[in-house]
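Only a single protein chain was left out; the remaining protein chains are all shown in position.
Moving on to chain A:
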Amino acid sequence: MEASTPASTRWPVIAKDVTADTVTPNLLDYDRACATFSWDDERLALGGLPEGGVNIAYEAVDRHAKSERAGRDALRFVRADGSILSRSYAALADDSDRFASLLRSLGVQRGERVFSLLGRSPALYTAVLGTLKHGAVFCPLFSAFGPEPVRQRLELGAASVLVTTRTLYRRKVAALRSELPALRHVLLIDADGEPERDTLDLEALIAEAPPYGAIAAMQPEDMALLHFTSGTTGRPKGAVHVHDAVTAHYATGRFALDLHPDDVYWCTADPGWVTGTSYGIIAPLVHGVTTVVDEEDMDAERWYRILAEQKVTVWYTAPTALRMLMKAGAARAKAHDLSSLRFVASVGEPLNPEVVVWGQEAFGHPIHDNWWQTETGGIMISNYLSMDIRPGSMGRPLPGIEAAIVARDDTGAPVVRAGHVELVSDPDTMGELALRAGWPSMFRGYLNEEERYRKCFAGGWYLTGDLARRDEDGYYWFVGRGDDVIKSSGHLIGPFEVESSLMEHDAVAEAGVIGVPDSVAGEVVKAFVELKPGFEASDALRLDIIGFARKRLGAAVAPRELEFTPALPKTRSGKILRRLLKARALGLPEGDTSTLEAGR
């Protein structure tokens, strides 16, 4: 067992009193909600397809399109020039129907994978919902990925269809087409009558697509979504999610985001990552609220204007963005009428207590941090509107979710005896955060990697890889990652992927990649590089290697810092000791080095 970390006492508890709120929170009494919760009740509240079966797209769109909510704005896009494009639930149902119909006419079968490489454009939302209606599987890719991460994911996910733009296709996919034989169709959203070679004009085809008819009646355990994530070693992992996940999207949207039918909701996450899908598309649509989508990148002034002009009531954003806003100053927020805002939440990485508290000054509301992962499919641990906040804590488990702290041995592995994991019951004692397996949005596998999937579980618990502690009142506190995965701007970056790309550079013999603290992004990627004989370390070479990596991996994944080293520290078995690189980079004690390779 590892030493306990003293509880943070510097930040006073933010006490909540919701009696004066005009909107009654969905979760008023945490203990009672946990005691009475059942997933089956949540499934009943949604109901499924009238003819039987389930489909996320039905719950998200068609159900509302057939109700008195049909004319309500489902999506409200803020375009680059600030103009607004609204799509009602009825229009979104029709658009997605046509997309489903197009997939059928292209011969796409149930279970086949439709990928997107897009920014937050209207076509993306149509594609997600249309794919689900057809019973195919949707996999979004982050549009800032370079060609290499794109190729790898299209290949691992066996993409049959890719929806993208002309520019992104030219930059990142066209040259790889011959390496991707499974990719039968590339649909360009902006072909404008002149698709590139081997691509199709999405808009023209959609316009001709006949009505789809009855949407696919799926089984709850049928695959719906595929989200790639990164581990310490090896290739990216495709986390498989099923149609029943919508049950969790619904329940967590209700409790953790407090969504009410009249809300105007804005999730700033990019749909290339799981938050942008689960909470940027599915959860708000299932709740029938109006979702604001900003097609542009973050800019403080623009964001405040959107919050004010769109009268956003519930806002779900990320620590990196909040830290940038905090840097710009609370006065900027106060210059706008943010009086509609009633709930602010954050996810992606632990939110510093300073920012939680700053929310009160800037928005009149503290920021509610919550915790989850690609694998969990939905929010698992959260701060709630009605619950006192302990700044710096991720909050308490959602109703229906059982969390625990699992003891770790000296090597960092979970302690398992006779098939049972040893749970830590003492408060404020660090261990690995674990969740009792079996909630609806839990991943059902890593695509084609059964062994890797099984390793995530022990004794009926999903082991999250995050280190945490629980205080005596049941609030969870994030401590750190249990592995070498880097978290930059809320995105997980696998060091191995970056190292592999660096080693393709002519001058690089070996590379070790870690995350170093950054005041805005949480962490940024830093590479330590050992050069091949005959190459001299220089500033020009440093920039050349960084540029090389950016071209392959994209800005979000490539190292932002690079240092040459005569020899990387390694274990006797030859594994790079990233832990030691990190200790050196941060000037920390290097700890036990007894497994170091001799002579290094």
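The rule we apply is simple: a residue touches a chain if its C-beta (ideal position, glycine included) is under 8 Å from a C-beta of that chain, and two chains touch if they have at least 3 such contacts; residues count from 1.
We take it that contacts and distances are computed from a predicted model.
Trainee: Identify the UniProt protein name of the omitted chain, choosing among "Acyl carrier protein", "ABC transporter permease", "Spermidine/putrescine import ATP-binding protein PotA" or "Succinate dehydrogenase cytochrome b558 subunit".
Mentor: The missing chain's protein name, per its UniProt entry, is "Acyl carrier protein".
Trainee: Among A:298, A:357, A:415 or A:437, which residue is in contact with the omitted chain in the full complex?
Mentor: A:298
Trainee: For the chain left out of this view, which of A:182, A:207 or A:543 touches it?
Mentor: A:543
Trainee: Quick one: which of A:327, A:532 or A:572 touches the chain that's been left out?
Mentor: A:327
Trainee: Which chain A residues would touch the chain omitted from the figure, given the whole complex?
Mentor: 144, 297-302, 320, 324, 327-329, 332, 488-489, 518, 520-521, 524, 543-544, 546-548, 550-551, 554-556, 560
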